[in-house]
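I am attaching a structure below and will ask some questions about it afterwards.
Showing chain A:
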Amino acid sequence: MLNLILALSSGVVGGLIVAMMPQANHRLRNLVVLVFSASGMVFSWRVAQMVFAGESVKIAGEFGGLAWSLAPDPLGAVFGLIASTLWLFAAVYSFGYMAQKHKQRTYYTFLLISLSVTLGVAFSGNLVALYLFYELLTFATYPLVIHERSSEAVKAGSKYILYSLSGAGAILIAIVITYRWAGNLDFAGGPILVGCLKPGLSWLLLLFVGGFGVKAAIMPLHRWLPAAMIAPTPVSALLHAVAVVYSGVYGILRVVYSVFGHELMGQLSFASILPWIAAFTILVGVAIATQQDVLKRRLAYHTISQLSYILLGAFTLQPWGLTGAILHMISYSTLKVTLFFCAGIIAEQTGETKVSRMGGVGWSLPKTMAAFGIASLGMIGMLPLNTFWSKYYLMKGSVAGGRWPLALVLIGSGIINALCFIPTVVTAFSGERVRSDTEQGGRVALMLAPTMFLAAISLFIGLWPGIVWSGVQAVVDWFF
Partner candidate 1 sequence: MHFVAVDYWIMILLFILVVASLAMYFIKDLVHAVIVYGAYSLTMALIWLQMNTPDLAITEAAAGICMTVLMMVVIFRTSRREE
Partner candidate 2 sequence: MTAAITANLPVFVVIAPLFVAFVLPTFARRMRLVEGLVIFVEALGLVGAGYLASIVLAQKGIPIIYRLGGWPAPWGIELEVGSLGAFFLLVIAGVSLPVALFARGNLTKEVGSKERVTRFYVLYLLLNGALAGMAVTNDLFNVFVLVEVATLSCCGLVSARNHPRAAEAAFTYLILATLGSTLVLGGIGFLYITTGHLNMGFSSQELGRIWQDNPHVVWVAISFMLVGFGVKSALFPLHLWLPDAHSTAPSPASAILSGLAIKGYLICLLKILYNVFGHTLIQAFAVHRILVLAGMVAIIAGSILALTQDELKRRLAFSTVAQVGYIYLGLGLVNTKGLTGMLFYLASHAVSKSALFLAAGAMIAATGKQSISELAGIGRKMPITMAVFTVGSLSLVGIPLFSGFIGKWYLILGNLEAGNIIPVAVIIIGSVLCAAYLFPIIRTAYFEPVADEDWQDPGLPQKISLILLAVAIVILGVLPGPFLELASRAAAEFLVLQ
Partner candidate 3 sequence: MRILLEKLMANYPYFAAVVLFTIGALTVMTRSNLFKKLIGINIMESGIFLMFVAAGNIRGGAVPILDEANTKSVYINPLPSALMLTGIVVSVSVTAFALALIVRLYKSYGTTDAHRIAEMRNEVSER
């Protein structure tokens, strides 16, 4: 319980401390940010340990006659682990990336507060708490999206807010309906709506999926995500590839397995369409990604595609599918953050944001491009990397669910992914750069270290998937 409180509060406390510190002292502030994001990580590791060990961790309360509770189960613990760990990396990367940028105080304040809110989403024990943190996440990350303060950034920010609030509105309606039908919103006692066969159940599912789907960037609701790429790179990496979008994905996982439950889902006609929507998003997202010339936009569309892998795994309603989904949550996040970090280093060191102008970049930034190459291979689903395992289980799940075409979709998407990233790497290592940009200096080192480390982690998990297996197994056992 203490661990839970500490994990949740470290971000907010750190954020407030940063907000009150003087603008000028960068070193001290970086230290504070480091300490508090590390403490957030350590305590969420502790929470996860306790959850996996089967202890119950819970804080509960009430506001306005509505009970809220924070009670992480294995799924929440996994999400918390992913988010808080990557947060630390992103913080370190930011020290390098943001070093010469303006408005650092605002940036770090909201970065830390967002950590708390994301962990809140992860650890929420009922729909009220989930909704609360989900809504707060929009506001906590908004300042990060409009960090540039250009008119384009402001526009992107408004789009982000409006999309998110509309989604949250749909979720609110859905939650109220759930409350009315089931009289209870807790995740703890099995699926909420179990044994509650009402005619409007499909519509309720649609509302939920539509609401969370905004943040999970399911295909017609994805438009805010490429626009939000205007944010600084660490923010794009962390929030728009992991934290914010994962909160949407996490919400959908919750809806499928904690609100409806896989048994009830199996009886809904609408539920059988959902995997196909996810498959559609997978293919179209990555196809659009290959058309993008700006690297960050390419990564954004690619994110949209990859998130649907997780959703597809969840929608198969099979244990193997869920295994694949959780594994993909873990593996995709490390790889995608690596890719974004590389894109940030390239943009900072060479000034190039477009793929077509990156010829020869690989020779001046060898380590970066090596990491980029590794991550690219991971996105295709090559064997030594962690995504191989997730794709393997996803396919297994789709076949087990009797939907073998989905496995073909996954293979096809792997091929398009190859088309998307391999040429980039090839271009980077072909041709000569006229300008001699280097990876020297402390600032680049700060950016490079987390990038390389994450690439290494991906490889490591790919070679020894057993280290994450216990967590994944715990989630699957929890729901099935």
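With respect to how the candidates were assembled, all candidates are chains of the complex that A comes from, given by their letters.
Quick notes on this structure:
Note that a contact is a pair of C-beta atoms (placed from the backbone, for glycine too) under 8 Å apart; a residue touches a chain by one contact, two chains touch by 3 or more; residues count from 1.
All of these numbers come straight from a predicted model, not from anything done at the bench.
Screening 1, 2 or 3 for touch with chain A: in this complex the touching candidate is 2. Listing the residues of chain A that touch candidate 2 in their complex gives 63-66, 128, 131-132, 135-136, 139, 143, 146, 149, 154, 157-158, 161-162, 165-166, 169-170, 172-173, 176-177, 179-180.
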